[in-house]
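One structure below.
Missing here: one protein chain of the complex. Every other protein chain is in place.
Presenting subunit A:
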Amino acid sequence: MIDLWLLFLFAFGCLTLATVAGGLMRRRAPGSEFVVDWNARVEVWWGMVVVLGLAMLAGFWGVLLLFAFLSFAALREFVTIAHLDRADHWAWAAVFFLALPVQYGLIAADWYGLYSIFLPVYGLVLAPVISVLSGRTKRFLARIGALQMAMMVCIYCVSHVPALVLLDIPGYEGRGVLLVAFLVLVTQGSDVLQYVFGRLYGRHPIAPALSPRKTWEGFWGGTFSAAVLGAMLWWITPFSPLAAALLAFVSVLLGFLSGLVMSAIKRDRGIKDWGHAFPGHGGFLDRMDSVVFAAPVFFHLVRYGWAV
């Protein structure tokens, strides 16, 4: 796994640069909002790289357990902002203690035929049935809508990240964790790049009602440079440089869109962040919102195009 170590070297290099840049900016513009925000972000990135790196070194099971925990933490945030009704207690309990372990169990069993439909079919049917048994119809549609969205976003989408590891790609045996690294680096990298381009050149907001800080300049700059980043990472993937750039482009586009959707949910509920797990940085879902929609689509594109 020489690739994995080279990748760590690359990530550590980037983070060291980011840390040094943050330190320099702190000296030149002490207390500026951007600098404080930047340095807080850099700290969280270090943590993310270390945790993800350890999980990848542990292989499939490390990645599976990490993302199962992330699903759990994301659900915990989701249920906190949903209108949690006493009548849905058992439905939510089933989401946490049945849907989540079964989905990850199916991924561990590499049972593609079932894990790709388990939640969209059986979860879809079961959750509202458990809710309806309580007999309470007040806000019923909104309640079951929240249940479905929580299952799909926090469990189904997130679980496709560890599923990447077990894809059967000829000539790529035993290197599946690198696909996880590719997806995470590209989507998180695009987050950073969009943020930087937006701060530097941002003029025209995309959706001022949703996310005042998202601008067209940031979006194009971040998306295209993330595609370039994807092409630069082709050597850890089974793709050609062009295909890597295209897949990176599609992933960050979806990441951007899922960021918008997750922002809209926050706006609707009148909150700024999903949680408080990372001080000044929101919760787990704030960090993962750009991966959630990208993961299942990236998974399916790779499976169609490269796996047997």
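In this section, a residue touches a chain if its C-beta (ideal position, glycine included) is under 8 Å from a C-beta of that chain, and two chains touch if they have at least 3 such contacts; residues count from 1.
Just so it is clear, contacts and distances are computed from a predicted model.
**Q** If you look up the hidden chain in UniProt, what protein name do you find among "ABC transporter permease", "ATPase family associated with various cellular activities (AAA)", "Acyltransferase-like protein" or "NAD(P)H-dependent oxidoreductase"?
**A** Going by UniProt, the chain not displayed is called "Acyltransferase-like protein".
**Q** For the chain that's not shown, point to the residue among A:67, A:92 or A:118 touching it.
**A** Only one listed residue reaches the unshown chain, and that is A:92.
**Q** With respect to the chain omitted from the figure, which of A:139, A:213, A:276 or A:300 is a touching residue?
**A** A:276
**Q** Just name the one of A:46, A:72 or A:122 that touches the chain not displayed here.
**A** Of the listed residues, the one touching the omitted chain is A:72.
**Q** Would you write out the residues of subunit A that touch the absent chain, in ascending order?
**A** Looking at subunit A, the ones touching the missing chain are residues 72-73, 75-77, 79-80, 84, 86, 89-90, 92-93, 96-97, 275-277, 283.
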